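Shown here: the complex without one of its protein chains, the others still in place.
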Amino acid sequence: MRVTEHPILNFQKGAKVKFYYNDLELEGYEGETIAAALHANGIRTMRESIHLHRPRGLFCNIGNCSSCLMVVDGKPNVRVCVEKLRAGIRVQTQRGKGELK
Amino acid sequence: MLAQNGIPTAEDLARVRPTAERLARGPVAVAECFQNIPCDPCYHSCKRQAIKPFADINDRPQVDHDQCNGCGMCLMRCPGLAIFVIDHTYGETEALVKLPYEFLPLPNEGDVVDAVNRAGKVVGEARVEKVQSGAKLDGTSVVWLSVPKDLSMEVRHFKIREVR
Partner (left out) sequence: MKQTEICIVGGGPAGLTAALKAAALGAAVTLIDRNDYLGGQLIKQTHRFFGSKQQRASERGINIARELAAAVQNEERITVLTGATVLGYYKDGVITVEQNEQYLKIKPQKIIMATGGAEKSLAFPNNDLPGIYGAGAVQTLVNVYGVKPGNRVLMVGAGNIGVIVSYQLLQAGVEVAAIIEAAPAIGAYWVHASKVVRAGVPIYTGHTIKRAWGEKEVEGATIIRLDGKWQPVPGSEKDLDVDVICLSVGLSPLTELLWQAGCRMRFVPELGGHVPLRNELLETSVPGIYVAGDVSGIEEASAAMMEGALAGLNAAKALGYDAPDFAQQRDNIIKELAELRSGPVGEKIRNGLVKAGLA
C-alpha cells in the first residue's frame, strides 16, 4: 500500500531491507519507520490492550500517544511510529506491559 | 450554502461573476473567494493592479474585470485554488476554463474528460486544450478545458475517463 505517484512529493527511499513481523518475513526501506513499513505491508495492528486484549494500532504517528508499542529485537514498549526500520530486525506484537530482561 | 457543504451559492457567484459584455471581450479572472481570511498573494501577484489594494490582509479580492486581462498569474498563486480564468472568445460555441489542478495523472491535450461542477457532479464533457505544468508551477498545474459556453461558470474540475 505505497503511494506510487504524487503531484507534489518525491519520496526518497533508503535501501530495501528484509525484516520480520512475528514470524513473517517482510520488506521495507531503511530510514522509514517500522510503523510505515508495516502499513506498507498491510499490517495495522501493533499490540494488544493490557486488560481487555483488544487490538491496537497507530494513532498519533509522531511519538506522543503510545498506542503503537511493540517488541523490537526483544525490547518491549518501542514506539514503532518513530523507531526506524533496520535490516533484519524482529518486530513482534506486544501483549501485556512488557518485561525488561 | 458554502459554510454548510462547501458549495458556493448562486448569490455568492453573482457577486464575483464578470458581466456578459466583459466575458465577450476575452479572458478574465474569476476569484471565487467568499470568506474573509488572512491571505493576500493574489493581490501581490497582479501586475496590472486589477485586484484592488487590500486595506486589511483579511479583505477578499475584488477583481476589476475591466483592468484584468486574464493572464492567470493570480490563479497560479492563490493558495486556495479559488481563482479561475474564463475566456468566452475561445470559439463560436465554446469557452475556455483554465483551472488549477494538483492531482495525477495529468490529462493529455486532446483528451475528452468529464466536466465536473463545484459540487463534484459531472455536468457534461470537456476537451483538454492545454496542460501547463513543470517545476516553476511547483505542483499546481493549470489545465485549459474547452466547454460549451453555458457551462463556463459551472465547470471547475474534471475527471479523466477510465480507459476500458
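Per-chain numbering from 1; labels A and B assigned in written order.
As a convention for this text, contacts are C-beta pairs under 8 Å (C-beta built on N, C-alpha and C of every residue); 3 or more make two chains touch, one makes a residue touch a chain.
This structure is a prediction, so every number in the text was calculated from the model and none was measured.
Considering the whole complex, the hidden chain is in touch with A, B. Checked against the hidden chain, the listed residues B:V28, B:C46, B:A82 or B:A126 yield one contact partner: B:A82. Although one chain is not displayed, its contacts with subunit A can still be listed: residues 1-9, 11, 13, 32-33, 35-36, 39-40, 44-46, 49, 54-65, 81-82, 84. Take subunit B: the residues that touch the chain left off the picture are 2-8, 32-41, 44, 56-58, 77-82, 102-104, 116-120, 138-140, 156-157, 159.
In the analysis below, only the chains that are shown with their structure count from here on.
The mean-CA centres of subunit A and subunit B are about 43 angstrom from one another, to the nearest whole unit. The part of subunit A that touches subunit B in the complex is made up of residues 5-8.
Note for the complex: subunit B touches subunit A at residues 102-105, 139, 141.
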